[in-house]
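See below for the structure under consideration.
Heads up, one of the protein chains got dropped from this complex, but the rest are sitting where they should.
After this line comes chain A, so read on.
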Amino acid sequence: MVKLALRSAAIAVTAAAVSISLAACGSSGPASSAGNADSATMWGLTGGNQPVLQKSIDAWNKAHPDEAVKLDFFANDAYKTKVRTAVGAGQGPTFVYGWGGGVLKSYVDAGQVADLSDFVASNPDVKNRYLPSVLKNGVIDGKTYALPNNNVQPVVLYYNKEVFDKIGAQAPKTWDELMALVPKFKAAGIAPFSLGGQSKWPDLMWLEYLVERIGGPDVFANIAANKPGAWSDPAVKEALSKIQNLVDAGGFANGFSSIAADSNADQALLYTGKAAMILQGGWIYQSMKKDAADFVKNGKLGYVTFPAVSGGKGDPANVVGNPSNFWSISSKATDSQKKAALDYVKSGMFTDADTQALIDSGAVPVTTGIESKLAASPDKDFLSYVYGMAKNAPSFTLSWDQALSPAQGDAMLANLDQIFLKKISPDQFVSTMNATIGK
């Protein structure tokens, strides 16, 4: 018995040692081959743009071994928690990946990210490479704190052309047409809309677009400006009622509230023909191009802008979504880390190779003068569509959960989830959200 216990103890110790050494391998990873303790550090997101960023950093590190950047990747939701905790504890990366908006403002208020205004002013090349409408999302109180680092990501209404042909339908141009399609698809045994409800943020795309179409961009601008009672705008209530009508009509796929968008299960419903449409960000084109190559290549994927609402004040060309992702530079980084980071921002990112790699992955870089490159891409239809959508939009509203403060954003997503589940009424939503203004 004693012998056995000793042996299992030895096995346990060995197992622990193995797992520790494995963990050590994991944390060093492929990216740390370059760099030393004082290298600039960068945290990126897994998925869509991961290979593009990895290639860009690899090329930079090869050409600038003295200013090497150490790169690690994290999953979206996990990253958002980790980076904030790390920055708060003084362990954050040199490059802080972000979305702009209220979350960026909370970093600025806490003095955690560097003011890049002087850098932008003295490097007109950097400033001029961006679409101005995108660049301004990194500006807070007239100062630049974040620079766009990848592609424009408007929210698009995607549809499966095959199932539309099957029931002889056209993509909806108005909300009434959209509602009329619901019973037709249901009768054919196809879910009208896929939705990653467990992740909550896909729910938000519906509210953003409906409020935009009904009341125009001012409604949310007032909310973001923390005006008292801003959620009471009638457009918000009407949008919430329309969402609940669509839920009542059976508009969303069976079990939508247990479908997670992070595992791309919501897109799978679309390309497998189980759902006819999905309202999602421009970035899912990249993953569908990978996961359902034939579906995309054979032109079965359709896309339109969000339908107009009759009597609505908003321009149907207005767009919501993410103008881009951004790099901020940590104000706590050492001078050499900051220098390396700014040098990379100046001449390492959006190189011709980077821009081409983004386009090849099915994304639209936020830089100017890329029309001819987009036209040469096999994905030119979608890319030109997205580029035009972003460039010609009279208003491009940043995703609300990023535009608001984290406390407001979290309350909004939780309550919107309740709206989709029909646990609360639009009136309850409005009064709860009014109470969060200024928090």
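By definition in this document, a residue touches a chain if its C-beta (ideal position, glycine included) is under 8 Å from a C-beta of that chain, and two chains touch if they have at least 3 such contacts; residues count from 1.
What we mean here is this: contacts and distances are computed from a predicted model.
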Listed names "Carbohydrate ABC transporter permease", "Cytochrome C oxidase subunit IV family protein", "NADH-quinone oxidoreductase subunit H" or "Carbon-monoxide dehydrogenase small subunit", matching UniProt entry of the absent chain: "Carbohydrate ABC transporter permease"
Contact partner of the left-out chain, one of A:Asp109, A:Asp165, A:Asp248 or A:Asp381: A:Asp109
Contact with the hidden chain (one of A:Ala63, A:Ala225, A:Ala353 or A:Ala407): A:Ala407
Residue numbers in chain A that touch the chain omitted from display: 81, 84-85, 87-88, 106-107, 109-112, 197-200, 253-260, 265, 268-269, 274, 406-407, 410-411, 414, 417-418, 421, 423
